[in-house]
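Excluded from the complex is one protein chain; the other protein chains are retained at their positions.
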Amino acid sequence: MLRYLARRLGQAAVIVAIVATITFALIHLAPGDPFSAVMDNPNVSERVRATLRAQYGLDRPLPEQFVRYVNQLAHGEMGWSFSHDRPVQAVLATALPNTLLLMAIALVGSFGLGILIALIQVARRGSTTDHTLSAISLFFFSMPDFWLAILALLAFTYWVPLFPVGGAVDPVMHEYMGLGARIVDRLWHLALPALTLTVLAAPTVARFQRAALLDVLPADYIRTARLKGLTEREILRRHALRNALLPIISLVGLSFPALLTGAFFIEKIFAWPGMGLAIVNAIGTRDYPLVVGGVILGSIMVTLGSILADLLYVWADPRLRAN
Amino acid sequence: MTATTPPLVSIRDLRTWFHTEGGVARAVDGVSFDIGAGETVGIVGESGCGKSVTALSILRLIQPPGRIEPGSRIEFEGRDIVTLGDEEIRDIRGNRISMIFQEPMSALNPVFTVGDQVAEVARVHADMSRKEAWNRAVEMLALTGIPDAETRARQYPHQLSGGMRQRVLIAMALMMKPALVIADEPTTALDVTIQAQILELLVELQKRIGTSILMITHDLGVIAETTSRVIVMYAGEVVEQADVDELFAKPHHPYTEGLMHSMPHIGHDQERLNVIPGTVPAPTDWPAGCRFRERCPYSWDLCEREHPPLYQVGVAHVSRCHLAIEPERRNHPHPPLVVEEGVAAA
Amino acid sequence: MAPVKRGVLLCMALLCACVGTESSSGKSRGGTLVISTGGDPDVLIPPLLSTVQAGQISDMVYERLADIGDSLNTVNDAGFTSRLADRWTWSRDSLSIAFHIDSGAKWHDGRPVRSSDVRFTFQSSTDSTLGSGVKALVSNIDSVTAPDSATAIFWFHARTPRQFYDATYQMPIMPEHIWKVIAPSSWRGSDPAKHPIGSGQYRFVRWIPRAVVELAADTANYRGAPKLSRLIWSIAPDFNTAVTRFLSGETDFFEVLRPENLPEVAKHPELRTKQYRGLAYSFAWFNLRDPANHSRPHPIFGDRELRRALTMATDRAKLVRSVYDSLALPALGPAVRAYPTTDPNLAQIPFDLPRARQILDSLGWRLNAEGVRERNGRLLQFSLLAASTSKQRVQLAVLLQEQLRQAGVKVDVEQLEFPVLVERERKRAFDAAIGQWNTQPSPGSIRGSWGTMGSRASSGTNYSSYENPVFDAYVDSALASFDPAKAKAYFTRAYETIIEDAPAIWLAEPLPTVGYHSRLQLAPLRSDAWWAHIPEWWIPPDKRIPRDNAPGPTMSAPAESAGKKTP
Partner (left out) sequence: MSGQTRDFAPISSPRPRESPLALGVRRILRARSSRAALVVLGIIVLAGALAPLIAPYDPAAQPDIVALKDLPPSLAHPFGTDPYSRDVLSRVIYGARLSLLIGVLATLVSLTLGVAYGAIAGYAGGLVDALMMRVLDAFLSIPRLLLLIGVLVAWPRLSIAALVLFLGFTGWFGLSRIVRGQVLALKHAEFITAARALGASRRRILWRHLLPNLVSPIVVAATLGVAHVVVLEAGLSYLGIGVPQPQASWGNIIQDGADQVAALWWMSLFPGLFIVFTVMTLNILGEALRDAYERRS
């Protein structure tokens, strides 16, 4: 187990190294020096410029720059974000918890919702309910992230103003609230973005889970369960679901990139102060170190997500648990 | 062994059809037979003959597009299973009638411990606490000869051997001391030495509990060893039925004859069955007349014209073959009409 | 990023202080003003700040020696009111002014304000390692001396009408004891920059980047406490969110409404709008130099006739109506109507599409099969930059694209983020761009943005590289003239010259319109800074809502959370 984990982490490190190489190449192959906007900007202080020069060795030959960059990265240094005037890792560290919170809620929510929908569909397979839910799933599945976010914002902050317009907390009053009110304030701000991301991610789960359940249903052990005199519902919930959850666990890993992409648009549209918003803003200010840091961190999250899913899989499947 | 008391199960004109895109597959097409209390009845036939569908029909485990056609009757303990409500049939399953499958690995749920799975039966049918059910399951597992049942009960199916898994299934089937156990090829997936042990176990447990067994198999050896009466099925129909000794001594139907010739030894693999030339016709398209006609070395024009009824050919011995009225034809076999491709070339 | 009017470099100096107010009774004090804004302040250091939000906050926290009057008269000290300096005296030759610091003035940390702070502010603002745009604006000031702790003397190189304006308007005074320990090159990102200490009527409380800035009334201020006890800038990530927050009542005030917002505001009976004269004008300017080789004229825009034809092909009135509806007038030229020196009837190049086509034909640019003009194998095609953060500028660009297409000119609209766009302009690496100047109260800034000096000096902002000595001469004469009528005449000649040369298509002069909640009682909105009189705004006690009565920030902890986590 530990050896497996070590091997997976090793692979992950290789992957991150390759990602870093790609992003490095990306910047340096781009027409025009992407750093020139910073280096020549009169509003950027000499100190930042010196830091950037030191960090990236901008006056050194390219191979040396690369070695330097990889070395920095290996030490957890992602460079200096000049738009925030802070180290990139510090900016991302501030933003990351917000993104993770959003993603975690959406992950749990979408899997809960998706599995529930699938169970309803499979329990009534072939019925109008099944077909209707399939159509609805497909509809939301086909929706561009940003479009749903726009519609949600329009519907629930403008037409029916149930939720605040954006941000993580009430910017004006939050600091003056008691603990209870602060929690309510946070949840109230969190609700719509989290719900939107959940609705975006749930159809994938529902569709996948429905297929997995239908795959499991012809299995002999389901027949055995029927033979025992269990109701269809019990069979579905106890025997079929437990087995059909296994493939779903691998979906957890696969859904990370989609969740991240969804979070990206949702954070932009709902002004949720997470990684996505940080990156959108960094694009605006051409804060390259931050953009690159975000891309690398995103890849790390995706890679770790797939390792996490593997571990979950092993934990959930008794056949693998022993080895 | 003729039943003097009313039979435990009485099947009349059972028709289980599958309504598929490609047409109606008449998998079981008018089957009738009885099983007496405490009796062991065997059904034998090639795969695709409808024997397993018959077994599943008794438990109403037929899944769409399959359907037990109206007019079929399966009487069990005075009730017609075909028309029972869902709740009532569930109450019978695993409780009054249970079943043992061919593939003990796939019939067990891989993500639960075997103890849980056995105990589940008791939790469904007897108002037992988790603990009681578990103890009962361990007891039952021990009874089936699983050593150190307490430990084994906590293991998952993949951690047990094939024979052990089959014992688990048997324990599960006998948990509620059912009136009838249907054993669908219970030994096919096991290796030869284990096969004998499992059959022995079944017979022994039957004696102890007093249950009836419907033994479904393609293996006449198993039939000879365990059953008292045999039903031979072909193409969705009963083609011959007799006490086991009578059948082995005087097989009447050419299909039964073929089966016996193809299988001189006990416990051989199923490929031998194919020694009867040709294959079972498609269930969507049973031929008119005798369904075995094309593979039969004795068939004549009557066989094509008229679907044979079950002729009484001995004491408690029936056969669906026109030879019953023209027995002399048995002396003049001819090559079958349809010959297996490979054979024809040779 | 603020899509609201945001100046290019000139607005760095868009600063003011507050008109003295006779303190009203303590009972009516209180209330919170929440301002909706679409962008973060960049840096809260007066000589370095460049966003309008930073200017607003800085103007509340810091003070000038004297403040310009609402009439924006910049000639000598007429109309100026006292601030940190309670009085001043001119030298006999008018080449120096001695300011006397108000003896009651104190920094927010309790230290008194001294003349050495004034000297320090001048010295550091003009320190080349600071890199402030103020340096160029105060080039007429030779030095500042502090003969005693209450007197600061400004020494000038030359006698000009705007000596007093230069000395006061461009430099809010900063506390020496806070800043002298930090090298000017490290001011940005330093702790005091994120937690400024000034002497104004509001003290700094907290700044959570991209979320909120909060100021509180300085109750011990020597000029008396302001009426509102809290000011909050609620920073939305974009224009739309900022407006929605205003409409939903989350905020009280929105600084620049667009025409499409007006019907929305009208749906809310509790909201009001108010228009004022702004100091901004927008334009599409051409790079007159070849981006590939600055020593050569631009292959297309080097030609004055062609530039005039492009202006002629543009229906500016319609364009302005389309984008701004009634909230802007067509721009007159590189000047705004609010200047007393601007003649509102300046002669314009008229919209005349057939004539424009004729001129282009006569210049040898012939239509090809695709409807694009061509000359010697070169297409009449160029890229037009627009700041993607300003929907209105993007709109102007796309409208212009289509109008010029009618004349056979192919325009590629290139949307860039604002800082990137400025960078491209600064390097002269562009063909044409939509720009907007938020000008100072003095029309003198035109030298930097359209004069030869602005084209050649490194800190100049004349990115189109328009150079015409005739224009320069008229501007210089106008600026040197103490007689308003004469100054106006010279400026008119200057404007006529540049309009005829058409280095840009003059687009719009926005009439900024603020939206506010009716419970707010506003003071006059000053053209260069609507916020100048915020200390006099107030909310009657009977109209206050819960957030008006939030516990005083002076006793609360959040002051510490104000982005102190600097590396």
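Per-chain numbering from 1; labels A, B and C assigned in written order.
By our rule, a contact is a pair of C-beta atoms (placed from the backbone, for glycine too) under 8 Å apart; a residue touches a chain by one contact, two chains touch by 3 or more.
The shown structure was predicted, so the numbers you read here are calculated from the model rather than taken from an experiment.
Enquirer: Would you mind spotting which of A:Y4, A:W147 or A:W315 touches the chain that isn't drawn?
Expert: With A:Y4, A:W147 or A:W315 as choices, the missing chain is touched by A:W147.
Enquirer: Given that one chain is not shown, which residue among C:Q348, C:S383, C:T497 or C:N549 touches it?
Expert: Checking each option in C:Q348, C:S383, C:T497 or C:N549, the one touching the absent chain turns out to be C:S383.
Enquirer: Among B:P104, B:G221 or B:P283, which one is in touch with the chain left out?
Expert: If we include the chain that is not displayed, B:P283 is the one touching it.
Enquirer: From the listed residues C:V413, C:A457, C:A480 or C:L520, report the one that touches the chain absent from this view.
Expert: C:V413
Enquirer: Of the residues C:D109, C:D148, C:D191 or C:E402, I need the one that contacts the missing chain.
Expert: C:E402
Enquirer: Spell out, residue by residue, where the missing chain touches chain A.
Expert: 11, 14-19, 22-23, 26-27, 29-31, 34, 138-139, 141-147, 150-151, 153-154, 158-159, 218-220, 223, 257, 260-261, 264-265, 279-280, 283, 286, 288, 291-292, 294-295, 298-299, 302-303, 306
Enquirer: Tell me which stretches of chain C touch the chain missing from the display.
Expert: Residues touching the hidden chain, for chain C, are 3, 238-240, 260, 263-264, 318-319, 321-322, 383, 388, 391, 395, 397-399, 401-403, 405, 412-416.
The rule is short, and it goes like this: only the chains that are shown with their structure count from here on.
Enquirer: How would one label the connectivity among the chains shown: line, ring, star, complete, or other?
Expert: Contact pattern: an open line, chains touching in sequence.
Enquirer: Quick one: name the chains whose C-beta contact count is the highest of any pair.
Expert: Comparing chain pairs, contacts are most numerous for A-C.
Enquirer: Can you work out the whole-Å distance between the CA centroids of chain B and chain C?
Expert: 93
Enquirer: Could you tell me the distance, in whole angstrom, between the mean C-alpha positions of chain A and chain B?
Expert: Distance between chain centres: 54 Å.
Enquirer: So what's the Cα centroid distance for chain A and chain C, whole Å?
Expert: So the centroids are 40 Å from each other.
Enquirer: Among the residues of chain A, which are close enough to touch at least two other chains?
Expert: None at all.
Enquirer: Counting only residues that touch at least two other chains, what does the list for chain C look like?
Expert: In chain C, no residue touches at least two other chains, as defined above.
Enquirer: Where on chain A is chain B touching in the complex?
Expert: Interface residues on chain A, with respect to chain B: 218-221, 223-231, 239, 242-243, 246, 316-319, 322.
Enquirer: State the interface residues of chain A toward chain C in the complex, per the touch definition above.
Expert: Within the complex, chain A contacts chain C at residues 37, 40-48, 84-87, 90, 157-158, 161, 164-167, 169-173, 175-176, 268, 271, 273, 277, 281, 283-286.
Enquirer: Can you list the residues on chain B that touch chain A in the complex?
Expert: 59, 61, 63, 86, 90-95, 98-99, 101, 103, 106-112, 117, 120-121, 124-125, 156, 158-159, 169, 172
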